[in-house]
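Entry: chain A
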Amino acid sequence: MDEAQLRIFVSILQNYFERQTTRAAEVGTPFLGEANALPVFDYTGVIGISGARRGCVYFTAPGDLLRDLLLRVGESNVAEANLADLAGEIANTISGNARRDFGPDFMISVPVVVRGRTQSIQMPRETKAYVIPLRWQKHRAALVVGVN
Partner candidate 1 sequence: MKLLIVDDSNIIRSKIARALGAYGLEVVGLAANGKDAVARAAATRPDVVTMDLTMPEMDGIECIREIRKLRPKVQILVVSALADKATAIQALKEGAQGFLCKPFTEQELTEAIGELIEEAQNG
Partner candidate 2 sequence: MFGIDLGKYRTLVVSIFLFLLFDLGVLVLNFVISSQIAHDAEAVNLAGRQRMLSQRTAKAALQIEKQAASDTPDRKLPAELANAAEIFDRTLRAFMQGGETVSGSGSPLALAPLDDAEAQAILQRAAAVWTPYRQAMQAALAPGANADAVAALVQRAEAANLELLGLMNDLTTRMESIAASKAKNLRMVQVGGITLATINFVIILVHFIGHLRRADRDLEHARKQTDDILKTTQEGLFLLDPDYRIGSQHSRALGGMLGSEKPGGASLIDLLRPAVSQKTLDTAREYIDLLLKHDVKERLVASLNPLDRVEINLSSAPGDTSQRYLKFAFNRVTENKRVTHLLVTANDITKRVELERDLKESEERSASQMSMLVELLRVDPAAMQEFLSGAGSALEHMNSLLKDQTEGREAHSTRINGIYRVAHRLKGDAAALGLTSLAANVHGLESLLTELRERATLTGENFLPVTVRVKSLFADLESIQNVVARVAQMRSTVLVEAPRPAVDADAQALAFVQQWRAFAHQIAQRRHKQVELSYGGLDLAELPAVQRETILSVVNQFIRNAIVHGIETPDERRLRGKPVAGRLAVYVMRNEEGGLALSFRDDGQGISVEGIRQAALKSGRLAPERAHTATDRELIGLIFEPGLSTQGSADEDAGRGAGLDAVKEMVVGQGGRIRIGTTRGEYCHFRVALPAPAEQPDVAAAQPANQEIQT
């Protein structure tokens, strides 16, 4: 996973926030995290990657961020199910756009949404993952890319 590929993920996410809310998400300093010490907030949309490269990419955000985002796009129903849906939709957008931009080395799966801290995010153990912190309207979120 090189810089250009990471940038694709980052720009997909930034575009998403900008289009939906006209307010871009700020990207923090990216860093590396071990598989057992990655940020996970309340809702996480996970995309699996298989093919020549394996691993996963996930977007994780606290409920507050998703709630504000929903309100901003004019959705007043901020029930938990809707928050999870939104996290899923964001992951979906990432996956859909990434499929367009990546070649046959990347087989990108349909996203899965998980709630809370969970064991179901399967990060490759043998390599460090990129953590790209995001801030939108004072809320923190993160995009995590772990592909070997």
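Note that contacts are C-beta pairs under 8 Å (C-beta built on N, C-alpha and C of every residue); 3 or more make two chains touch, one makes a residue touch a chain; residues count from 1.
Quick note on selection: all candidates are chains of the complex that A comes from, given by their letters.
Predicted model, so just to flag it, every value in this text is computed and none were measured.
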>> Judged by that same contact rule, which candidate in 1 or 2 sits against chain A in the complex?
In response: 2
> Residues of chain A touching candidate 2 in their complex?
Replying inline: 2-7, 10, 26-33, 101-103, 105, 127-128, 130-133
